[in-house]
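Here's the structure, in structure tokens; my notes come after.
The complex appears here minus one protein chain, its other protein chains still in place.
Letters A and B mark the chains in the order given here, with residues in each chain numbered from 1 onward.
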Amino acid sequence: MRFHYEEIGIATAKNFAIYDITEKVQSAIETSGIMNGIVILSSKHTTCAVCVNENEERLLEDIRLFFLNLAPPGSGYLHNDLHLRKNIPPDEPENAHAHIIAMMLGNSESLSVHDGMLMLGNYQSVLFIELDGPRNRYVSMMINGSI
Amino acid sequence: MRFHYEEIGIATAKNFAIYDITEKVQSAIETSGIMNGIVILSSKHTTCAVCVNENEERLLEDIRLFFLNLAPPGSGYLHNDLHLRKNIPPDEPENAHAHIIAMMLGNSESLSVHDGMLMLGNYQSVLFIELDGPRNRYVSMMINGSI
Partner (left out) sequence: MRFHYEEIGIATAKNFAIYDITEKVQSAIETSGIMNGIVILSSKHTTCAVCVNENEERLLEDIRLFFLNLAPPGSGYLHNDLHLRKNIPPDEPENAHAHIIAMMLGNSESLSVHDGMLMLGNYQSVLFIELDGPRNRYVSMMINGSI
């Protein structure tokens, strides 16, 4: 039985951007030597999400447009009235919409490892979604299983 | 290797309310003695959610307003035609919108435990979201790892 903990770092380049981290997860499974078990992936940020879906560039743009339309950035949120909040970091952006989209997309994914392989379907990728970048971001990854 | 199962009870006070249960999770990790592993948290109810996001009071109100606007309570749902359904509990409320919001927010979260600590970022909390209260609610929590 083995537990392998690692954080995946992603320096995001845009305000809204999607990164395929599948190879990083598979590579960590190989480093860990774990053949059968699970992988738990979770964002360490409140304006990012971890999802599993297809890495097709036109779909990724649809995702961006859909969610920014559903929860648009702007002044229509209490969280964005920065002068009314306590203990605001000096560079705090207006990002309530990013928190809301993150909650819809989800903070964590759990996947199986079988015969040393991450059990994804043909069209599936592990996607890290930046909703309030650019920033340096991290994904917690625990791989747990038998060698 | 150890498995520590516990249920977190929450007596919710309003119809829509958000509770920060981070300290209860961290305290259970300490009780379990587990140093490296995972935590699985899942709601035991169909009109509640378990999420990870920021516990900032104005943001929590934005979340309430956003989701009740997206899926408003009321009569526009088949599930709320109580006279047309079978085996209805005597106190069944009109809560179709709460089921739908629960599905968007998610029933479970998975997190890593490393060196005895729940691996959350600085602004992250584990949030239990009541969507059809007030009621007595429970979250299943399994902590699994090495001591």
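Just so we're on the same page, contacts are C-beta pairs under 8 Å (C-beta built on N, C-alpha and C of every residue); 3 or more make two chains touch, one makes a residue touch a chain.
This is a predicted model, so every value here is computed, not measured.
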item	value
Hidden partner interface residues of chain B, rising order	1, 3, 5, 38, 40, 42-46, 70-71, 77-79, 81, 84-85, 96, 99-100, 102-104, 106-110, 138, 140-142, 144
Contact set of chain A toward the excluded chain (per top definition)	1, 36-38, 51-54, 56, 58-59, 61-63, 66, 70, 104-106, 109-114, 119-121, 123-124, 144-146
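In this section, only the chains that are shown with their structure count from here on.
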item	value
Chain A and chain B: spacing of chain centres that average the CA atoms, whole Å	20
